[in-house]
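Complex shown without one protein chain; remaining protein chains in place.
Note that the chains are named A, B and C in the order they appear, and that numbering of residues resets to 1 at the start of each chain.
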Amino acid sequence: MTADYTPKELMACVAARELRDGEVVFVGIGLPNLACNLARATHAPKLLLIYESGAVGAVPERLPVSVGDPSLVTGCIMVASMADVFQSFLQGGRIEVGFLGGAQVDRWGNINTTVVGGSYEHPKVRLPGSGGAAEIAVHARRLLIIGALSPRMFPADVDFVTSPGNRYHGTPRSAFKHPGAGPRRVITDRAILEANDDTGELELSALYPGETVESVRAQVGWPLAVRDALGSVEPPSAEELRLLRDVLDPKRLFLKG
Amino acid sequence: MTADYTPKELMACVAARELRDGEVVFVGIGLPNLACNLARATHAPKLLLIYESGAVGAVPERLPVSVGDPSLVTGCIMVASMADVFQSFLQGGRIEVGFLGGAQVDRWGNINTTVVGGSYEHPKVRLPGSGGAAEIAVHARRLLIIGALSPRMFPADVDFVTSPGNRYHGTPRSAFKHPGAGPRRVITDRAILEANDDTGELELSALYPGETVESVRAQVGWPLAVRDALGSVEPPSAEELRLLRDVLDPKRLFLKG
Amino acid sequence: MSKLVSMHDAIAAHVRDGDSVIIEGFTHLIAYSAGHEIIRQRRRDLTLCRLTPDLIYDQMIAAGCARKMVFSWAGNPGAGSLFAFRRAVEGKAAPIELEEYSHFGMVARLSAGAAHLPFWALRNYAGTDLPVANPQIKTVTCPYTGEELATVPALNPDVAIVHVQRADIHGNAQVWGLLGTQKEAAFAATRVIVVCEEIVDEAVIRADPNRTIIPGLIVSAVVHEPWGAHPSYAQGYYDRDNEFYVNWEQVARDEASLARWLDAWVYGVKDRAEYIAKQPGLDERLKAKSRPSGVVDYGY
Partner (left out) sequence: MSKLVSMHDAIAAHVRDGDSVIIEGFTHLIAYSAGHEIIRQRRRDLTLCRLTPDLIYDQMIAAGCARKMVFSWAGNPGAGSLFAFRRAVEGKAAPIELEEYSHFGMVARLSAGAAHLPFWALRNYAGTDLPVANPQIKTVTCPYTGEELATVPALNPDVAIVHVQRADIHGNAQVWGLLGTQKEAAFAATRVIVVCEEIVDEAVIRADPNRTIIPGLIVSAVVHEPWGAHPSYAQGYYDRDNEFYVNWEQVARDEASLARWLDAWVYGVKDRAEYIAKQPGLDERLKAKSRPSGVVDYGY
């Protein structure tokens, strides 16, 4: 064990530990990809990675910089058309875990990757939009959200709901009959938030080393509920750090900062 | 020119002459396949053949005995999945000519390949069913029907409408908004029947050598209308016969009888 | 973890009385070996689904496996009739229930099943008797144009059995030549049995990932069964046994002679290896001549 690690490194480790061997994961680039490959290199060698680009069972020989990187194709198990990715794999119920990030995540796990400030028609900041996020949030059997805590990123309500969380303007997710269970956990740089089984509200469930309830609450735009039995989070092991730094992201493309 | 030919040979020639160079044809096995390959070998070298099995641009080195024959695949231009054949090629409006046969063809060009006699539930004779015929009759821009005349095969009304013709229980085809124009011509062993542009009724439009209006009417189960200007049909040329007999069906798999 | 098992064990584990079963394959790659094993294990009350029932379903009907057939073209391709099927429908043998579509309708049903949608829309069936014969053919109104389109319901069989040219032990399966609707059938099914001509190393699959039509993650069992598609064919391996299809007319026209055929060629052999050993000369008669594809490059 070592105290010499960055928040992003710990986030990658926490995300990796969420994954069980043999699961089918719909992966995005960046920390989710690092987390999956860290899991494959440690406790989950049979994790199956599917990218929205159509690469199934990818074993990239370099760090992919986009979900369409050619290294995801060379030596993968199957290339699916995007129609098959979304219809047969995702809507077909074959994806166990989905990973999403976003510019904003709210109290109910709704994610915004569309616009911030102003209106949809006249936004202050225009973001890229859904990509595959809306359907991942609908269909992945369980959804993990990953992102660094800040009041700006974690407001009480997002400016635009791109990807459905656990409640939409007061209506619970169950009313929409989405096949997936929705956001279960949010992996941040300070703590793990977890959805309340009854209400779907995100609550503080585990603190990273050195963090307190107050230090986390200060970064969140709503009165964050705190679980009775708060979990703790192990810092990265020496082996996890070695893999992340020497093998998985030696140029620190996604671990910097 | 030679008088020494069989009705089936002439049918194949007449069908071949219906095809224009460069057309995209949805082909079945037997006489339609022979006709297309005869056309390719004579006036229409760029005819493009598509089989419902998914073989596009096939150039079989032997006579295929089914639409899924491996000789249709080796050296073809594209193998399409059946979903693509029916959705993108046929429903997508890419097929100019469709060929169909059937156990029964009626006054309106409706085709039956399902049941003869009795009821649907308790038929006297159970036929194979639609296969791709229903959708070919809906979508091919023009439909050619091919079959030997007989009162049994050409009743006033078919026992079951498998593939739509030009009128269904009094309702004109136009009411169904099918993309294809429906059966335009019926190529038989004695004459060519053609659909009336207004009513869709099949009428006698051309006689084969040696046939008369009466000899044709005797084989048809309704009072067959006769066009004012009856066309005549050239017998097979020596070259057409040579191709059919020596090149295209030397074992007389489909030309016998 | 390997999913490789014997045909006996695959059928014993994954095909149960009362199941809906689809053995897909359009002329090409029909899993006859699996059908025969289902007959040998005397499964009953199956709902047999398939675009083109072919001889294999005729044999399964004759053997008493079927309660119902869901299909779009029931004939002997290029040769004639399915006689056991006809006897059942024409009142000359124990009846089976029918649910009938066109090819496009069956493809659409499997597309819906694979996509986990309850229905599929298509332009079809208006002005025909098919929706009269089958009330499962319905309509939907387009929310944009107001057009009325035909619909068919999703088909999600309990088991799909797919014969492929090659697979690895995890069930990653590759096919070339006619693709039929095997991919859709596999994704639509709850359990999937992959039967292959060749078991190959995972590295062979990974060298050409665009040829994979079924990923191992949806596969329950893998069976290695060379010549398992006879008398249908496997492009690049062996030709279709047309003689068999033509001769079948004589075998099947008569109930007793069909029963004798089943005794000799299905009940009377232990497995596919025995079935093949019993007909020497197949290799000389049907083995494919070589027509190589050429190589493409997956480097970057």
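In this text, a residue touches a chain if its C-beta (ideal position, glycine included) is under 8 Å from a C-beta of that chain, and two chains touch if they have at least 3 such contacts.
Keep in mind that what you see is a predicted model, and the values were worked out from it rather than measured.
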| item | value |
| --- | --- |
| Shown chains touched by the chain that is not drawn here | A, B, C |
| Residue touching the undisplayed chain, where the options are C:Ala13, C:Ala94 or C:Cys142 | C:Cys142 |
| Of C:Tyr233, C:Trp248 or C:Tyr275, the one touching the omitted chain in the full complex | C:Tyr233 |
| Touching residues on chain A - with respect to the absent chain | 29, 52-55, 65-70, 73-75, 79-83, 86-87, 90-91, 114, 120, 122-126, 128-135, 138-139, 160-164, 168, 171, 173, 175-179 |
| Missing-chain contacts mapped onto chain B | 24, 46, 48, 55-57, 59, 70-71, 73-80, 84, 87-88, 91-94, 179 |
| Residues belonging to chain C that touch the chain removed from view | 116-119, 121-123, 138-145, 147, 149, 151, 153-154, 165, 174, 176-177, 179, 204, 207-208, 210-211, 233, 235-240, 288-300 |
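The rule is simple: only the chains that are shown with their structure count from here on.
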| item | value |
| --- | --- |
| Pairwise touch network: line, ring, star, complete, or other | line |
| Chain pair with the greatest number of C-beta contact pairs | B-C |
| Chain of greatest Cα-centre distance to chain A | B |
| Between chain C and chain B, distance of the C-alpha-averaged centres to the nearest whole Å | 28 |
| Overlap residues in chain A, where contacts from two or more other chains coincide | none |
| Two or more partner chains touched - positions in chain C | 183-184 |
